[in-house]
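One protein chain is absent from this view; the other protein chains keep their places.
To keep things simple, chains are lettered A, B and C as they appear, and every chain counts its residues starting from 1.
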Amino acid sequence: MVKYVIKRLLIMIPLLLAVGIIMFTLMNFVPGDPAQLALGSGVHTQEEIELKREAMGLNRPFVVRLTEYIGNIFLHFDFGKSLTSGTEIKYELMSRFPYTFYIAVFSILLTIVVGLPLGIYTAVHANSLGDKASLFITLLFDCMPSFWTALLLVLLFSLNLRWLPSSGASTWKHFVLPVIANSLGGLAGFTRQVRASMLEVIRSDYITTARSKGLKEHAVVYNHALPNALIPILTVIGMRFGSMLGGATIVEVVFSIPGIGQYLVNAISGRDYNACTGGIIFIAFTFSVIMLLTDLLYAWVDPRIKAQYAGASKRKKVAANA
Amino acid sequence: MQKNNDKPLFEVKNLTVEYHSGDAIIHAVSGVSFDLKPGETLGLVGETGAGKTTIARASLRILPEYSVERVDGEILYNGEDVLKMNDGQLRKLRGEHISMIFQDPMTALNPVKTVISQIAEGYREHHQCSAAEANQVAIKMLEMVGIVAQRANDYPHQFSGGMKQRVVIALALACSPKVLIADEPTTALDVTIQAQVLDLIKGLRDELGTAMILITHDLGIVADVCDKVCVIYAGRIVESGTKEDIFDHPTHPYTQGLFAALPDLEHNVRRLKPIEGLPPDPSEERRFCDFMDRCPHRCRECKGFDKNTMVEVSPGHYTRCWRTEGKEA
Amino acid sequence: MKHFFALFLALMMAVTMLSAASAETGHSVTVAVDDDSFTIGPWGSAGAVRDWTETVMWTHLCYRPFVGAALDKDELQMVAAKSVTKVDDTTYDVEIFDNITDSQGNAIKASDVVFSYQQLASLGYVSEIGVYFDSAEATGDYTLTLHLKDGTEGAIENVLTLCSIASQAWYEGASQDEIETNPATTGPYTVAGVETASSITMAARADYWKSEDLAYVEQQNADQIVILCITEASMRSVALENGEVDMAEISANDVSRFEGNDAYNITNYNNFMSQYLIFNTSENSPCQDENVRKAIAYGFDCMTMLMGSGTTAGIVSYDVAPNMAPDYVQAWDEAEYFPWKPEVAAQYLADAGYQPGELTIRILVTAQAPQGPYQALQAMLMQSGINLEICAYDRAVRQTYQEDPTAWDIAEYSDSITDFTTHFWEDLFSEKNYGANGTQGFTVDPTLQQLLAAASADRSEENMNAFHDYVAEHCYMIGLYTEIRSIVTGSGITDICLQKLNPVLNAMTFAE
Partner (left out) sequence: MPEEIRNEVMERQERSHEGKGKGRHGHHRHGKPQDSVKPGSLKYVWRSVSHNKGAVIGMILLALIVVLCLLSPIICRYGYAEMNIQDWYQTPNPNHLLGTDQMGRDLLSRVLYGARYTLIIGITATAMSAVLGILLGAVAGYFGGFVDSCVMRFLDLFQAFPTLVLAMAFCAVFGTGVDKCILALGITGIPGFARLMRANILRIANMEYIEAAKTINCPTWKTILKHIIPNSISPVIVEIAMTISRNGLTSSSLSFLGLGVQAPKPEWGAMLSEARSYIRDYPHMVIVPGIFIVITVLSFNLIGDAFRDALDPTLKD
């Protein structure tokens, strides 16, 4: 198992390298001059702009800046300084990551807590009225643009009912509305995927065997059907959680939560090459780690995959004492 | 087994099962009746799609509800009708009184649970006992079917087809049920394993005294294991009787056709004589005998014959055809 | 594994809640600001938060109470500097108070001031420092000399007022995290708590080194000031209405909700950026022909254009520059300045030789800005038979295209006025800035440059009028409007002490 994890981590490095290089190059050849942007709006003389370019180190050739920046990240784990604000990018990312992490974790929990039982119910009672109604309602949420839902939630809960603060990120109350807005959209997709994988499992033979043993229906569904349906569901959860860790930009903008999504959006519109590249590499890293965790969770859920992990070491052992 | 005539343990009266697929109605089983005495073994023989598995699953009421249209008739176990049972009674029945061996061992076991847990689970459902005790029983059952105790904690994917079938058998017999329904237990296995599994089933049946319904399309197995035989065609029993009646005096043209299709050691025949045509379309209502368009002896009388009745050729030997002189195969 | 996870999250939550310090007695003000990428170290890139908080946290040599305040007219307020004496046009001697300390007790000497200026010059955040500041050296414990690159007017005022002063010992010893969360502030307030890009809590310093004749920026009227970053406009008005915030900058179309409601006071102030329209007079644009420029100029009305963004709060410009600096000639406001006369526009269009609907003009604008005004302009010009194609680009892309004469015909841009109208004009027209292109609108016109030089030399009314009339006559560029922005405060606050277009948060007065 450990050997497999190491192999996966090693593969991640070239991926992150490629992501970093592509983003840095893409941002560099995008029209727009970070120096001029950093000076803010208004007219600036050529001289001022030149001064600023030098301060930002932009007068050095592209290749030098690329190798220096990427080298710093991968060799000294130093994400460098942001071009516009001059602060350490690692510091910015680390101070913003908890917010994105909270939103992502609680959104996934909400999606699972609501989506899983709903998916199972609609699978067990396939094509019943409940099934069609719940699919329609979640579909309705799925079709609403996320900032629209966010605004409606704020008007209802924060302004009219005054239960929850409207924006900001200081207490847990501030996170209730953003989490709901963030996970409401994905609920339909998740429920449907749970339903599909449960349906597939419920009609397989070992479920009939379980029933023929006289087990309670509840036991059959939750002890026999669910564990087998978990793998596809785990994949969906992993993918969704991974992309959420990239920051829920729209929710962060509406609720003014300083997450990674907003940081990246500002970095791109401010042509802050270092911040964009650093941010993307960070997101790609978290995404790959989540994917690795999901794959490891497979083993916990399905022994056949655990065997494949351990397969290599066992074969060696058998060969050793044969 | 000698023919005892005390009260039948398990009786099926006029069982009719229909599925729906899209708008069409599939008549899987129409008016099947038979009975089973304690310790007796009944063979249900027929081509695929004749409704054998449907009968087996109906008796444990594990038919897929999403596609069942109608189930009529009675299935009596010790006088109680299984079809009328509520959930509580049904759960008590399954596993402890009636249990089942499934056809395809590859998919019959839950891939993510250890073998021992799947057997122990069934046992604990019916006997309030600690997990350790249930595991003991499971290990004993595994040893009975020839699987060493060390492999109890392995997962199904670590077993071969034959071994998996042994686990399924152990699972079915964990609570020593009164009636065992074996749905083509050896079809998915190759011949050498088939013989071992059959001996195992016979051994356990005799040891535990379980009555058994063996579903198969292989006449060889029927001869080896069963006491009574029912031949099924298009959802109906076309001929029933003791093994000797059926093997020695096959009267229904379909049964004769079945035997004719078997390779015979005495005559070296270049080509076997198959039954022409295909099994009838189950969604079609037919007025006359279902076998008419494939029957070599079809004639006017067939149209007059009421196919819902059976004719008694000799005591206990019935056929659903007016021709009863039954010439040698 | 699951229990550990839940425990970890609960812990993280508790930590963040504690950091929002509870308010002491006395007044606490919560302010909502439209900016989320701020830094609170002594020197950082410009932004709404830095404009409102830099003078609160960091002391500066002097403070400029109003636009155009001059040192020699001794209109500057002394803060850290005790006195400023002019040696010659480019060198000044400055004496600072001897009792300056920062919130962590480090004494501030002349060497610290020199270090601060050198640090800001190298980081390059404030363009005026880069352009005017040459060098500085300490001549004693509390005296130093400042050297400027050139003696142009307003240079010394910029240099004296735009550099935060911090202790060298502290700055060089502090880690990035300390600088950004718990800096040793030299101003009247210290930092009580920070959540990156989300909020700052500032508390009044009991041990502030100055006690009497405090400048505006040194008042400590509020015990605690909390800055909340809310970038979404509608969210700021929601936060104001449900009491989460005491003061917020409210977008033009939301202000009507607070008017006539005595629970709120509204303070309006001119946006420090004024909008103007540039004509591309190079040969690859139809606007090279003066008639076309005039046809466009008379083809729309600035106020209707402003109403495109849903508000009427704005001051129409009567010159390219806004009426804010002292050298602005008030007479211009009475004169007629390109009113909306469709028939005159049609006549000019005919003179230029175009049938109505034949001419298509491309306007270059920023995608992130509100698009309403440009759509209003498009609709109005359509009535005069001129098709306007709106080319909206991402902020950075737009800046590069602005320098390409083939990419646009007219462009809407904005600039701020710091001291004099002539500086505003120089930003737009002076060849110094645009080299071979001449002006921002690619106009190569020697007489224009002469008139500009004459006007900026003495700023006499006669020269100013000459330049104003020349530009209007040739219609090189026309002023549009200056938006009026409004800060709405809860009933507790009576006056937000609006100085030079930014409220001085610590000088607010409260209703008793």
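Going forward, a residue touches a chain if its C-beta (ideal position, glycine included) is under 8 Å from a C-beta of that chain, and two chains touch if they have at least 3 such contacts.
As the structure is a prediction and not an experimental result, all values here were calculated from the model.
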Considering the complete complex, of A:72, A:223 or A:243, the missing chain is touched by A:243
The one residue from C:396, C:448 or C:497 touching the chain left out of view is C:396
Sole touch to the unshown chain from A:170, A:228 or A:294: residue A:294
Touching the unshown chain, chain A contributes residues 15, 18-19, 22-23, 26-27, 29-32, 126-127, 135, 139-140, 142-148, 151, 155, 159, 188, 192-193, 196-197, 199-200, 203, 231-232, 235-236, 238-239, 243, 246-247, 249-250, 253, 261, 264-265, 268-269, 271, 276, 280, 283-284, 287-288, 291, 294-295, 298-299, 305, 308
Had the left-out chain been drawn, it would touch chain C at residues 233-234, 237-238, 251, 253-254, 256-257, 304, 307-310, 367-368, 371-372, 374-376, 378-379, 382, 390, 392-394, 396-397
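The working rule: only the chains that are shown with their structure count from here on.
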The chain whose C-alpha centroid lies farthest from that of chain B is chain C
By Cα-centroid distance to the whole-protein Cα centroid, the innermost chain is A
Rounded to the nearest Å, the gap separating the Cα centres of chain A and chain C is 37
Distance in whole angstrom between the CA centres of chain B and chain C is 89
Residues of chain B that touch at least two other chains are none
Touching at least 2 other chains, the residues of chain A are none
Chain B partner, complex, touching residues on chain A are 126-127, 203-206, 208-217, 223-224, 227-228, 301-304, 307
In the complex, the residues of chain C that touch chain A are 9, 12-13, 16-17, 20, 36-37, 39, 44-47, 122-125, 127, 130-131, 176-177, 180, 195-199, 228-232, 234-235, 238-239, 241-242, 244, 273, 368, 394-397, 399-401, 413-416, 427-428, 432-435, 440
In the complex, chain B touches chain A at residues 57, 60, 62, 64, 66, 87, 90-96, 99-100, 102, 104, 107-113, 121-122, 125-126, 155, 157-158, 168, 171-172
